[in-house]
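The complex is shown incomplete by one protein chain, all other protein chains being positioned as in the whole.
Right, chain A next:
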Amino acid sequence: MTDMTVSQPKLTLGPVLFNWKPEALRDFYFRVADEADVDTVHVGEVVCSKRSPFFAPMVPEVVARLAAAGKEVVLSSLALIMTERELREARDLAGTEDTLVEANDISVASMIGGKPFVVGPLVNVYNEGTLAYLEGIGAIRTCLPAELPAEVVGTLVKAAKGEIEIQAFGRLPLAISARCYHARSRNLAKDGCQYVCAEDPDGMAVDTLDDEPFLAVNGTQTMSYHYLSLLTDLERLRALGVRRFRLWPQAVDMVAVAALFRRVLTGATASAEAAAELEHLCPRAEFANGYIHGREGHLYLESDA
């Protein structure tokens, strides 16, 4: 490869974190395979093991379709692994041949046992010591936690032997719990949850008592209400050496969102113009990029590049 191709930035479509209906999820991936200008696509249930049996039968077909379309496929693991069944499923996933696996819990990295793997953003990589250790046991790519500021990202890019990926679009995964807040919001327990999380394909909005939009609930996961958008920060992050950006699927036109990020990365569209276009693509969303500026995660700050 020439230096030119090495430095071309890549786009990753992260795993769908929400509980979409299996057919809708399959059709989403088929459209991504056919139309989305992304390099890598993640497939797999990250949030709640109760959801996975419904989509699991469709995974081989989806993976084959994505691969046939030239996408790199990565299978994402569950984030919080507690039960025997969850461990067994994680072990099966870790044993996958020919397809990369993303570890979203350290147990999965351990199970993969020396084969190449991807470190997900729900594994705590805050510094070069941890990065070096995980790269030493097979991590070839690391998607960093949401709360890291740009200067730390830059330090880690310099220290990394493999790829560094950062989250660039979508509701931020902020916390994971054993308790299901979606069920709790309906006075249900997790064991009898009736899968109420499926009613909110973009997450359930959580407002303050002043009716201020604040967070979003996705089952056992708590997310930001605001969508992360680093469109106006891409230039600075590229200057820091970041070459891979993750887009989290939301219930919007993700093919168009990916195209927009691509156009900014290739210089075809100015970032300010793209940011305005993103508002049209996500008419109900508010945007934030505070973390990358070293500030409160919910803030939106102009680029200081």
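What we mean here is this: a contact is a pair of C-beta atoms (placed from the backbone, for glycine too) under 8 Å apart; a residue touches a chain by one contact, two chains touch by 3 or more; residues count from 1.
Keep in mind that, in the parts below, contacts and distances are computed from a predicted model.
Peer 1: For the chain that is missing from this picture, which UniProt protein name fits: "ABC transporter ATP-binding protein", "Xylose transport system permease protein XylH", "Extensin-like C-terminal domain-containing protein" or "Ubiquinone biosynthesis protein UbiU"?
Peer 2: From the choices "ABC transporter ATP-binding protein", "Xylose transport system permease protein XylH", "Extensin-like C-terminal domain-containing protein" or "Ubiquinone biosynthesis protein UbiU", the unshown chain carries the UniProt name "Ubiquinone biosynthesis protein UbiU".
Peer 1: Among A:Ser177, A:Gln194 or A:Thr266, exactly one should touch the missing chain; which is it?
Peer 2: A:Ser177
Peer 1: Check the options A:Asp27, A:Asp207 or A:Asp253 and report the residue that touches the missing chain.
Peer 2: Of the candidates A:Asp27, A:Asp207 or A:Asp253, A:Asp207 is in touch with the missing chain.
Peer 1: Out of A:Leu93, A:Met111 or A:Ile292, which residue would touch the omitted chain in the full complex?
Peer 2: The one listed residue touching the chain not shown is A:Met111.
Peer 1: Of A:Ala168, A:Leu215, A:Leu240 or A:Ala275, which residue touches the hidden chain?
Peer 2: Only one of A:Ala168, A:Leu215, A:Leu240 or A:Ala275 touches the chain omitted from view, namely A:Leu215.
Peer 1: Provide the residue numbers of chain A that touch the chain removed from this figure.
Peer 2: Given the touch definition above, chain A has residues 79-83, 86-87, 90-91, 105-107, 109-111, 122, 124, 126-134, 145-148, 151-152, 155-156, 159, 172, 174-181, 184-186, 189-191, 204-212, 214-215, 217, 222, 224, 290-291, 294-298 touching the missing chain.
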